[in-house]
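One structure below.
One protein chain omitted, others in place.
So, subunit A:
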Amino acid sequence: MTIIYYGLFVVFRVNFFLLIMRILVGVKNVIDYAVKIRVKPDKTGVVKDNVPHIMNPFCDIAVEEAVKLKEAKKATEITVMSLGTDKSSTILRTAMAKGADKAILVQVDAKTNEKLEPLHVAKALAAIVKRDKYDCVLLGKQAIDDDCNQTGQLLAGMLSWPQATFANKIEAKDGSLDVVCEIDGGLQTVNVKTPAVITADLRLNTPRYATLPNIMKAKKKPLETLKASDLGISFDNQTEIVEVTEPPTRSAGEIVPDVKTLVSKLREKGLFD
């Protein structure tokens, strides 16, 4: 009996390392980066109604990397997950059209959504990880709306998993990943054992476009909708927005006719030693 069990164990381990990497990718619905945002007159936030939204560009890069890992047979299954209102289902469908296998929407009402903090997103991700047992969580390095750059690291801390942030290149090995990370002044390579959290930087890859046939196919892929209470989590706020204001604006200065004038003006201001 013992020998048989041992044999099974070896088979299982080999499978685990070589074949079965299941990836969870977090995606966020944000205002399109090309939109010039407007601050609400009552200073409670920015105008979001009737403004085009897209998948956060860094999340798009994370999805692309997961799909590439699957295409390279390093991953078997990709789940995309978003915490947000119904509107986030659009970007989940987009992610499935790009190659994700299934999606989970942890649904909150618009009011809660306004006040979500990265900590809440990390809690939702952690709950999904614990429920469905993933080997790797891929996220964007930051969302271009709140510019927080926190969720991946919060999640890694919560789960006591290793983290590789600002990934520029990912190389999957058996049971671990070599990740080249962008750091101030250059690049650093770390090896993280799975399970691990990785956040994608701008130059990790160029996301693909979803083709029409794939968009049609994505409509048939499973999208599970959950409430926070289904996961046993609550979103108490630790941060309160007192007010949101426009930054001080710079106005256009003068156009100088030539280099000589430009240099003399800068010199007058004492800008050169």
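Brief remarks follow.
As a working rule, a residue touches a chain if its C-beta (ideal position, glycine included) is under 8 Å from a C-beta of that chain, and two chains touch if they have at least 3 such contacts; residues count from 1.
Everything below uses one rule, namely that contacts and distances are computed from a predicted model.
Choosing from "Trafficking protein particle complex subunit", "Electron transfer flavoprotein subunit alpha", "tRNA (adenine(58)-N(1))-methyltransferase non-catalytic subunit TRM6" or "Probable cytosolic iron-sulfur protein assembly protein CIAO1 homolog", the protein name stored in UniProt for the chain missing from the display reads "Electron transfer flavoprotein subunit alpha". Touching the missing chain, out of A:Asn29, A:Gln107, A:Gln142 or A:Asn205, is residue A:Gln142.
In the full complex, subunit A makes contact with the omitted chain through residues 31, 33, 36-37, 39, 46, 117-119, 122, 141-142, 144-166, 168, 176, 178, 181-193, 196, 201-203, 237-247, 250, 252-256, 258-260, 262-267, 269, 271-273.
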